[in-house]
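Partial complex: the chains shown occupy the same locations as in the complete assembly.
Chain lettering (A and B) follows the sequence in which the chains are written, and residue indices restart at 1 in each chain.
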Amino acid sequence: MDKKTFLLFSDDLDKVLATFVIANGALAMDTEVTIFFAFWGINVVRKESARPVKKDFMSKMFGWMMPRGAGRLKLSKMNMFGVGTNMMKQVMRKKNVKPLPELIASAKEAGARFVVCTMSMDVMGIAEDELMDGVELGGVATFLGESDQSNTTMFI
Amino acid sequence: MDKKTFLLFSDDLDKVLATFVIANGALAMDTEVTIFFAFWGINVVRKESARPVKKDFMSKMFGWMMPRGAGRLKLSKMNMFGVGTNMMKQVMRKKNVKPLPELIASAKEAGARFVVCTMSMDVMGIAEDELMDGVELGGVATFLGESDQSNTTMFI
């Protein structure tokens, strides 16, 4: 029982990168991985283009203010109006670290389970149609079930 | 052995909400839950009204600058001088998610153990009389003992 469960609460580029670097490492070692996207974390699996979804005023505001997808996340520190984030992305490219969207695709392909928290979707007014393909929807019970079967569960 | 231990280090409204949503979910599934309140996290269990406690200058400063109780926490992101936090609270009400103080009361009632870190209290100059009723005081040993008995321990 060496399954790993990550509760990805954050949409900070650095924390999301760490999550997927570890996830891909675990998958390469034949370890099962479940990533549960909650609260800001659901932005990681949003589609990049806007979808024709009907929303109330609040949901529109949240949707507009939050980053749309893995390509638009920012560093938690030293973002400096985007300069730091771009520096980090450039350096990663130079050092041959895959960019985040590719790390996410690799993890998915290698069999990671992606579960999006329905309560977070509801509160933030994000519809299923706005999420990338291949994600499941789930609630607290799903998360707890996964963590029960894991020897490592991390809140990120 | 499916006990869950949360080290609640943060007093960000979003992270505290996540903690208590998960805690209530676990309790509903007959899982034992211990929440250890450390550092900023002790603000979550402060009484809302000031108490007549004698304090030195530093403790007064900390007490004055930190939020007093679960009703006064702010989002870690998009707080926007309170606008974002209020939006989130409004949306939660509309979507029938219980407000944080009720989630805390539910968890307590359902048997969650609330332990407040004595070292944090000491450093921040918070007296026992300033904490909500029904919390225990404890130290690192208490936390480690709980985590030893848990299959999931998360730093939040």
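Going forward, a residue touches a chain if its C-beta (ideal position, glycine included) is under 8 Å from a C-beta of that chain, and two chains touch if they have at least 3 such contacts.
Keep in mind that this is a model prediction, so the values were computed, not measured.
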Complete-assembly copy number [criterion: all chains share one sequence; 2 shown]: 3
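Quick note on the criterion: only the chains that are shown with their structure count from here on.
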Centre-of-Cα separation between chain B and chain A, whole angstrom: 25
Contact footprint of chain B on chain A as seen in their complex: 7, 9, 38-40, 58-59, 61-62, 65-66, 119, 122-125, 139-141, 143-144, 147-148, 150-151, 153-155
Chain B to chain A touching residues, read off their complex: 2, 4, 14-15, 17-18, 21-22, 24-26, 29, 31, 77-78, 87-88, 90-92, 94-95, 97, 151-152, 154-156
